[in-house]
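As you look at this complex, bear in mind that one protein chain is not there, while each of the others sits in place.
Take a look at chain A:
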Amino acid sequence: METTNLNKSIKQKSEKYKFKPKKGLIGWIFILISVILICLFYFYPMLQALLLSFQSGAGVNLQFVGLENYTRLFSDPTFLAALFNTVIFFLIQVPFMIILALMFSVMLNNKKLKFKGLFRTAIFLPAVTSLVAYSVIFKYLFSNNGIINTILMNLSIISEPILWMSDPFWAKIVIILAITWRWVGYNMIFYLSALQNVDESIYEAARMDGASAFQQFFKITIPMLKPIILFTSITSTIGTLQLFDEPMNITGGGPGNATLTISQYIYDLSFEYTPDFGYASAVSFAIVVMIVFFSIIQFKLAGDKK
C-alpha cells in the first residue's frame, strides 16, 4: 500500500514537471538570445566561409570552383611548408610548455615556499601582456646585436653573434621560446588550482609508505591532474595551430618561410598578395580539420577507456 502511494506521488511529481510548458518556455527564451547571437556571429560566418572555400578568384571576382581549392592545398609548397612549421611548433612547444607548467605549479604548491604570491604573479604576468608588445620586445632581445647575443658573447658561450632571425633553425627556436614564455604561466594557473583540490592526506599516506618525491609526482600528482592536463594540451594545441602574432611580429615568417604558420599564410593570401579569399578560407578549414584531428587523438591518448 505504502509503496504504491509512493509510486503514485513520484508519478504525479514527474507529471507535474512534464506539464509545465511555461517554465520551459521561459527557459528557452533566456537561452534564445545567446542561441541567436551565436548562430548569427559564429555559425553563419562559418557557413559563409565554407561556401567561400569552394570559390576562387582575385578579390570580388569569385568563381565557383568546387573542390579545386582543397586539391590545390596538397600541391601548394608554401602551404605544406606552413603546415610543417606549425606541426613542428606544436610537437615541440606544447609538451615542453606543459611539462614546464607542471613543474612550476608543483614547485609553487610547496607549503614551505616563501613569497609564493610573488613567484606566482611573476610567472603568470607574461600571460597578461599584449601579444604584439611582447613579440616586438622578443624581436629586440634576439636581434643581431641584442641583449641575448651580448650576454652570450660576454659569457664566452659563443664567439660570434647568432643571427637569430636569419637562420631557419634559430628563428624557430626564438618563436618557441617566445610562446613558451608567454603561455607557461597561463597553463600553470590551471594546474595550481587543480592541485588545491588534491587531498593532502594522499601525499601523507604516500610518504608513510616511503614514496619518493618523484614517485609522488608521477604516481599521484599526474594522475590526479589528468583531466586538466588534457584540457590544457587541447587548448594549447588549438592555440599553437592558430599561431599568428608571434611569427608575424618577430620573424615575419622568415627567413624564407622557415617560421611561416598556417594562420600567417591565410593573412598573406588575403592581404599581402592579390587577395584570394576563397583559397584563404579553404586553408582556414584545413586548420579546423587539424584541430579536430589532434583533439581526437589527445582524447584517445589521455581519456578514460570507456
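Rule of thumb we're sticking to: a contact is a pair of C-beta atoms (placed from the backbone, for glycine too) under 8 Å apart; a residue touches a chain by one contact, two chains touch by 3 or more; residues count from 1.
The rule is short, and it goes like this: contacts and distances are computed from a predicted model.
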Practice prompt. If you had to name the missing chain as UniProt does, which of "ABC transporter substrate-binding protein", "Thiolase domain-containing protein", "Cytochrome bd-I ubiquinol oxidase subunit 1 apoprotein" or "Heme exporter protein C" would it be?
Written response: "ABC transporter substrate-binding protein"
Worksheet entry | Residue of A:F30, A:F64, A:F218 or A:Y273 touching the missing chain in the full complex | A:Y273
Fill in: Absent chain, residues of chain A that touch it
21, 24-25, 28, 32, 35-36, 39-40, 56, 58-61, 72, 75-78, 81, 139, 143-144, 163, 165-166, 168, 251-257, 268, 270-277
